[in-house]
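Could you have a look at this structure, given as structure tokens, before my questions?
Omission of a single protein chain aside, the complex is shown with its protein chains in their original locations.
The first chain written gets the first letter, and so on, giving A, B and C; residue counts start at 1 in each chain.
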Amino acid sequence: MAGNSFGTVFRFTSWGESHGPAIGCVVDGVPPLIPLSEGDIQPYLDKRAPGGSRFVTQRREPDQVKILSGVFDGKTTGTPISLMIENVDQRSKDYGDIKDTFRPGHADYSYMTKYGIRDYRGGGRSSARETASRVAAGAVARKVLGEDVRIRGALIQIGGMKIDRNQWDDAEIGNNPFFSPDPSVVSGWTELLDRTRKAGSSLGAIIEVTASGVPAGLGEPIYGKLDADLAAAMMGINAVKGVEIGDGFAAALLSGDENADEMRMRDGKVTFLSNHAGGVQGGIATGQDVVVRFAVKPTSSILTSRKTVDVAGNDRDIATKGRHDPCVGIRAVPVGEAMMAIVLADHLLRHRTLGRG
Amino acid sequence: MAGNSFGTVFRFTSWGESHGPAIGCVVDGVPPLIPLSEGDIQPYLDKRAPGGSRFVTQRREPDQVKILSGVFDGKTTGTPISLMIENVDQRSKDYGDIKDTFRPGHADYSYMTKYGIRDYRGGGRSSARETASRVAAGAVARKVLGEDVRIRGALIQIGGMKIDRNQWDDAEIGNNPFFSPDPSVVSGWTELLDRTRKAGSSLGAIIEVTASGVPAGLGEPIYGKLDADLAAAMMGINAVKGVEIGDGFAAALLSGDENADEMRMRDGKVTFLSNHAGGVQGGIATGQDVVVRFAVKPTSSILTSRKTVDVAGNDRDIATKGRHDPCVGIRAVPVGEAMMAIVLADHLLRHRTLGRG
Amino acid sequence: MAGNSFGTVFRFTSWGESHGPAIGCVVDGVPPLIPLSEGDIQPYLDKRAPGGSRFVTQRREPDQVKILSGVFDGKTTGTPISLMIENVDQRSKDYGDIKDTFRPGHADYSYMTKYGIRDYRGGGRSSARETASRVAAGAVARKVLGEDVRIRGALIQIGGMKIDRNQWDDAEIGNNPFFSPDPSVVSGWTELLDRTRKAGSSLGAIIEVTASGVPAGLGEPIYGKLDADLAAAMMGINAVKGVEIGDGFAAALLSGDENADEMRMRDGKVTFLSNHAGGVQGGIATGQDVVVRFAVKPTSSILTSRKTVDVAGNDRDIATKGRHDPCVGIRAVPVGEAMMAIVLADHLLRHRTLGRG
Partner (left out) sequence: MAGNSFGTVFRFTSWGESHGPAIGCVVDGVPPLIPLSEGDIQPYLDKRAPGGSRFVTQRREPDQVKILSGVFDGKTTGTPISLMIENVDQRSKDYGDIKDTFRPGHADYSYMTKYGIRDYRGGGRSSARETASRVAAGAVARKVLGEDVRIRGALIQIGGMKIDRNQWDDAEIGNNPFFSPDPSVVSGWTELLDRTRKAGSSLGAIIEVTASGVPAGLGEPIYGKLDADLAAAMMGINAVKGVEIGDGFAAALLSGDENADEMRMRDGKVTFLSNHAGGVQGGIATGQDVVVRFAVKPTSSILTSRKTVDVAGNDRDIATKGRHDPCVGIRAVPVGEAMMAIVLADHLLRHRTLGRG
């Protein structure tokens, strides 16, 4: 049934396949009178765009967004904002094995069991190309949140190689092709990915997204908890297999004494002495930084031959040819930021219904 | 805004506070003609009930469920099923510090920032007591799923002490107070928790829930993915800080060759040679076991004094008195099973809308 | 699928059958800090209660509401408000023909085709008894709206006998058993209904519900229009067959010159010179009175024998025995008021998401 919308008050509906004429989304629920233009959205799409370096897929898409509705005289009007991105790099080609054979680790087989039909061209609807719609919607969400809420994503691990958190510098994130906050890991990652790419293989990664300036009180108990919605948002990104908030799985190792974030008044304001919780208690934002991490599996489009079956029920072997992405986790950084923005914008508007300012 | 319902087609709405007259839920969307009685629900509540051992809170609640509607002549009628559990252990008492002081690590402060009012008695709505409603709804979900779908949860780690997966035996799970599938860890956990309890502290835990017999095809791309819904379901359980599917965070360490679950025809059926994906590809069930793990933080109700503030904005110190739960993760096992059942039942019914049998 | 909830931000879920142990509803999305007690709800239930006069069913139910959650220290807390009304007049009896035979004009046959099972006792879920839950939720909605919004329903027609609108006096509505605003029609209606009752038949009616003080701006284009939501709310009341807003069907007879509600500034405020629109333009409230009318068919429980069939597929004749309601439209007045309150409260909270005060 209908499953292509996300959010409750700030709500977007995404559409489009990798090799169709276009992809896009309709963003509904945006309050009126917010300045918005294509120039507010395009930079985030450019950040996500393929072709940026030899470490991401070489598909060349300008990913030019058009606003088709909902904006008048440079401001939102409260009506739905239709965003469209034309697919320009959908070269007609021989799809070969992909047409009839299920690529292991891909959604090919599961789509076929669900629908009995699939658009096999470039992964169809299950292609990571759909995340461009999320990034576009996320740019609108940032405008709803305003400048006091700052969201930044970073890559903190590729394969088994982690950043050194002591070297963290937000300003470095934009200075390397990996969104790494630690410049000292860049040469190591470069070498690792070059080796992986030459071997025709791929690697997983871990991304951390942090939001500062989130107003305390956002989040709805019991089944619209801020952290539960963030978990769904991140787990729903292509290839993500794990999500954690604050200390996450490591919290299992702490004692209750260590884990409880103590409080003190500072300059007349409630201040936390630690942030093990990642900014969410009982599903509701505390005003601390909201910290989410998610794990991306290695892409399954690899040059090595793998065992599989075809639609006719024959054993087959398959290897991906052509464009190949050694670490899809890199491009997941702006997507994770977008999903954070969307969840926060939605909860900001949901919270307003209480009339608590 | 309204945030106390979960699910789309199979949808339940939970209500009630820890120290009110009762808690309960309304389960809507259940197909008709399914045999259902209180006897189908009670065993799961008993499994979750406090007071079962010295490792869980000593609050004594019989947790007796009543079906108030939706069942006629022993069968569901397709109308909403109202389930109620009376609170019998809500002794009137002096709430002391809890009334005005925010317990660190609890939802006390965040509820206050959201609503400007909170029922401080026993945690009010944020109490783990609410999970009894989930367990009751989960029992109904199991009836919807039928006997071919088998769901089993297990505790696999307390603090830093893990089970030995080579010792896994499903039959052992019910034979110890920890829901451990590995009998060899029981004495170690017993000692660890006794020590923790005496120290007035608490420990976190990791739970694994597996569903077998899940039909391939369940799950909705793009924003109703089976794994995203499971992530929200588990992250929404009290005190959960992390969720993973299949290999989860460990998938980041694999190469694409290792991670892709290869396929072969066996006896005319598609068979997977591994299950790194945890039974979900592209958000859709593959027919393999669906495997979810989640991390529960150590409870914040500890006897050690912690720094905090009160509602008037004064620095205060607080320690929990009275009943105390050294490892809330234990009781999360039946709750995790219930949420798995609910998500699967919902997707089973959603999938039917496609008319694909 | 799940279909027992109404509203989006202010959202209630109703449950219960006519002859089960209780009925009730869970009201979610109510903002915190609103004073609320059972005493705020009970008067509306009393107004709807059967047994008030010889013109309505003689079933005697005290309809005593209990608040089971969501209220603390006399105020709402923002958590779901569970309301329960026990069924005390569910005398065990021989259901006779009703068990196996479909009463014409009732939901007996349609429920059976949908579900393959039905609770035939007193109409089960399709009984007008369910409307007590709406009235209870409506009382909560009135508290959300506050005292500036005034809602009043009136009966304006029974069978072919209409009130004289020139005699309309709001103060008279509570002074007769019909909720008539025109005292001059009361003797005529009394005689008409006595005659109908003695003949074992029934009559339809038309109800008008007006809300004053509705803030301009409530309502969501395009598919959450205030008038569309009101139409669904009223049409969903048992036995309702028609709904109109403002001039309604009579608008078809006007010319565009006559129908357009002209405006002028009066004391610095926009003032309308007429209200053909019934307070809604383009789906959004204009600030004028919101005026809705709906038609209730004559109840189908009549003493005259009617042709029908039974569950085994035999031709049968059936006549209702025992309690009998010559004009169900009378008791629909407080139900219509409740649905008006619920729709307005929902839209009041939805509108807040725009941040426009």
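In this section, a residue touches a chain if its C-beta (ideal position, glycine included) is under 8 Å from a C-beta of that chain, and two chains touch if they have at least 3 such contacts.
The shown structure was predicted, so the numbers you read here are calculated from the model rather than taken from an experiment.
Taking the complete complex into account, C:Ala285 is the one of C:Ile34, C:Val144, C:Ala285 or C:Ala341 that touches the chain left out. Checked against the full complex, the candidates C:Ala107, C:Val185 or C:Ile330 give a single residue touching the omitted chain, namely C:Ala107. The chain omitted from view is touched by exactly one of C:Gly39, C:Gly74 or C:Gly160, namely C:Gly160. Within the whole complex, the absent chain has one touching residue among B:Gly78, B:Pro181 or B:Gly248, and that is B:Gly78.
Although one chain is not displayed, its contacts with chain C can still be listed: residues 1, 3-6, 8-9, 14, 102, 104-107, 109-111, 113-116, 125-126, 130, 157, 159-160, 196, 201-206, 216-225, 227-236, 238, 241-249, 251-265, 268, 270, 273, 276-278, 280-287, 295-302, 304, 306-309, 313-315, 329, 350-351, 353-354, 356. The omitted chain makes contact with chain B at the following residues, 9, 29, 31-32, 78-79, 221, 349-350, 352-356. With the whole complex as reference, residues 1-5, 7-11, 13-17, 20-24, 26, 28-29, 32-33, 66, 68-70, 72-73, 75, 77-82, 114-119, 124-125, 349 of chain A touch the missing chain.
Here is the rule we use: only the chains that are shown with their structure count from here on.
Chain centres here are Cα means. That of chain B falls 39 Å from that of chain C. As a whole-number value, the distance joining the C-alpha centres of chain A and chain B reads 26 Å.
Across the assembly, chain A contributes 9, 221, 350, 353-354, 356 as residues in contact with two or more other chains.
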